[in-house]
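Complex shown without one protein chain; remaining protein chains in place.
To keep things simple, chains are lettered A and B as they appear, and every chain counts its residues starting from 1.
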Amino acid sequence: MVSTTSQGRQTPAAPPASEPLAIELRGISKAFGPVQANKDINISVHKGSIHGIIGENGAGKSTLMSILYGFYKADSGTILINGKEVHITDSQAAISAGIGMVFQHFKLIENFTVLENVVLGAEDGRLLRPSLAKARKLLKKLSDEYELSVDPDALIEDLSVGHQQRVEILKALYRQADILILDEPTGVLTPAEADHLFRILQGLKEQGKTIILITHKLREIMDVTDSVSVMRRGEMTDTVKTAETSPEELAELMVGRKVLLEVNKAPATPGAPVLEVENLTVVDSHGVTRVKGIDLHVRAGEILGIAGVAGNGQTELLEVLGGYQNGTGTIRLKGEELDLTGSASDGQSRRARGIAHVPEDRHDEGLILEFSAWENIIFGYHHDPEYQKNALIMDNAKIKKIAREKMERFDTRPLNEKLEAKSFSGGNQQKIVLAREIERNPDLLLIGQPTRGVDIGAIEFIHEQIVALRDQGKAILLVSVELDEILSLSDRIAVMFDGNIMGERLPSETDERELGMLMAGINTGADAAQTGGA
Amino acid sequence: MQAMPKWADAVLIPLISILLAFFFSGLMIWAIGKDPVVAIQTMIQGAFGSTNGIGYTLYYTTNFIFTGLAIAVAYHARLFNIGGEGQVMLGGLGVALVCLAIDWPHWALALPAAMIGGAVFGAAWAFIPAYLQAKRGSHIVITTMMFNFIASAFVGYILLNYLKVPGSMSTESAGFSAGAHLPTFHEMLAPFGINFSKNAPANISFLIALLAAFGFWVLIWKTRLGYEIRSFGASETAAKYAGINPVRITIIAMMISGALCGLMAINNVMGEAERLIDNAPEGAGFIGIAVALMGRNHPIGIVLAALLFGFLYQGGAELTFWEAIPRELIVVIQGLVIMFTGALDNMVRAPLEKLFLALRKTKEA
């Protein structure tokens, strides 16, 4: 282990004489109201290299790159492209300077064609048809050159996420970008798709393009970048050559102290099945079948981890179990059937049956951000007799007292139940949700993306709580897109792909590679015959 | 971390917005060649200078408390009900039908029955757009707007074909019987030795409006239903997760809104006109929007804003009389208030936030 303090090495790796600097940021600062998102950031990227920017959620990576792309304006600092100072006042200026960006949430018009999306903003003259004709030719050339084939006349909404990402890259290339910024590009991709993306990036690099890769995944940094900058709380902590660092060192630089990358837990002692799901099918409001007749069970005292790339039916599975999505099939809780479509199919009824749910999306589902913490701590349980003064009026004084106690037990900071939920950090928001759900002593805990957008310090605490609940003999269904989390927390792992369960594995008998194949819909294991053809 | 202290958000911003609205109103009065100071004096004198003026001011205030509360209930569920006008119209029909149904022996019996009539008709009229929004996704702003026009045609038809006194020239129903006449402030205050103007239309409905405001506060901040309405308004996805039924909340919130609008009819139809006339609401349903926005959807704010608009209405009438400024001046002020408090919020907020940020920085330094 290299012992590096937060001061770290301040000397960046010496630039090879042959490769000039493509990007140089000097003293960039940016504040959103009272929040300082970037503080005096300096960074240099060599031409023809892949440069990684790593940091926790909220460290300021995306803000910094959005400044480079002209999406936000910096409060102070200068930007040099190819050694010349440029004033990037808007995205148009960034595009003119040869910068392209692929945002985490794609900037595409869903009901436009690929061609229209590529052309938008970079048209050739006032009339549309000649522009489109010209773009069609160029697009064909670009797709052939970089393995980026995509149907120019397809509507975006009909494309897979991977293909939509290709359109974003093509958009940048069509604008003749020399510098390409990608913000968390693999979050929505299978490992195989991610590998394909990295091959494309290598190809672009060989053509002399400069690439900046923003990610929070250490493995990606180690695999594809030449150099890497680490950000923490809006500041740049260090820039190092990838070949000269290790994941442990980077993790420490990100957090500012040593981090345990593993969870301590005793082997599970599972009991009787608590949750049994048979032939569950979910069709969403657009008529798309999201879950395709799956079977699974969770026993008391075990954690079943559901792995998979986002959007393969995990969300809908949680929603049906949580009572706010209709499904067909059979779900039994401790042997008794749950209502899947009728009047008892809602969040209240599920909670009454002993199912607690920490939803995947804390901001849109788990919390009301404008509500104070004490109002959030009864959210979903507000009909509980414990919280009422009489038949009509709620006992707000008592709720505040209970809220404070719960927050204290979950080490929520600041310990102020009157503060609005949006004023807490991601980790503390998640603690409020966990305090609410776990303290109800449920039989089954549904938990989606427990540590998304949560700082590493809080991750350890949250993982401990989940394991502690398991050790009390509760059944836990964990959904996460982070393979590391699935591997370290689960007692059993099921992988979802395209609405099916591709296979089940024990963490001790599998690895990231095999799970990655399953996540891409490829099953080479012994159970291939049963599920592979589904 | 909040950018601004709470009091600034709750009091300072609306106050500045209203001052801006009044500044531009004054500018307009000046532009048409009148003296704004004289105008304000005339208005204050007209609205508060006599018990007659006060009686009219409070009569209008009563209307606006009802409609302001109505718009605010819906707004807590993030439903923008601009169909208040139509709901008040239907409420008027409901109140009139109750009052005309039998020869009421005493107002104390007629009033509760009329309240039910008005509330039920108003709620029913709000139910249809609410149902269409909740079940079919039809935008409630457009449907409630359409329902204003439909209400106007519908009530006009009923009035003309069923309620109009045969042979009468005017489009209005028969007058209500004496047992359905509500006590006015004159009658209510006489036992206390206060001689309140006999002609002023302010009546017992004012007290019911204040009760409604208190009920609103209890409903929104003290009951489970209010908690659910606010949750649904803040985040529909979160509400679904928590097991709050969006269809149920949309329909209930809109029906309460419609019922409050309908209740207004006890003031204008039963308390003042004592008959159903054509276009009885006179825009009160729309003023509710301005009142709710200005009152920040809080009952105390709404009562104060309603009082302000009551003053503007009565003062405006005096202005027409003495200064030959058309009544529509009030409509302009109403538009300015909606614009500044509702749509130009950020214009006031952004510089204030910067100011507070700078203040905090100097304090820290």
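As a working rule, a residue touches a chain if its C-beta (ideal position, glycine included) is under 8 Å from a C-beta of that chain, and two chains touch if they have at least 3 such contacts.
Keep this in mind: contacts and distances are computed from a predicted model.
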Exercise. Could you tell me which of "ATP synthase gamma chain", "L-arabinose transporter permease protein", "Dihydroxyacetone kinase subunit L" or "2-oxoacid:acceptor oxidoreductase subunit alpha" is the UniProt name of the chain missing from the displayed complex?
Key: "L-arabinose transporter permease protein"
Self-check item: Residue, one of A:69, A:324 or A:497, that touches the chain absent here
Solution: A:69
Quiz prompt | Selected from A:19, A:85 or A:110 as touching the chain missing from the view | solution = A:110
Self-check item: Residue in contact with the excluded chain [from B:45, B:138 or B:223]
Solution: B:138
Exercise. For the chain that got dropped from the picture, name the residues of subunit A it touches.
Key: 32, 63, 69, 71-72, 90-92, 94-95, 101, 103, 105, 107-112, 116-117, 119-123, 125-129, 131, 171
Self-check item: Positions on subunit B where the hidden chain makes contact
Solution: 28, 32-33, 80, 82, 128-129, 132, 136-139, 141-143, 145-147, 149-150, 153-154, 156-157, 160-161, 286, 289, 293, 324-326, 328-336, 338-339, 342-347
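One rule holds for everything that comes next: only the chains that are shown with their structure count from here on.
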Quiz prompt | Separation of mean Cα positions, subunit B and subunit A [Å, integer] | solution = 46
Exercise. Give every residue of subunit B touching subunit A within the complex, in rising order.
Key: 1-3, 218, 222-224, 227-228, 230-231, 234-235, 237-238, 240-245, 353, 357, 360
Exercise. Could you please specify the touching residues of subunit A with respect to subunit B in the complex?
Key: 33-35, 322-324, 346-351, 357, 359, 361, 364-371, 375, 379-380, 382-383, 388, 392-394, 396, 420, 423
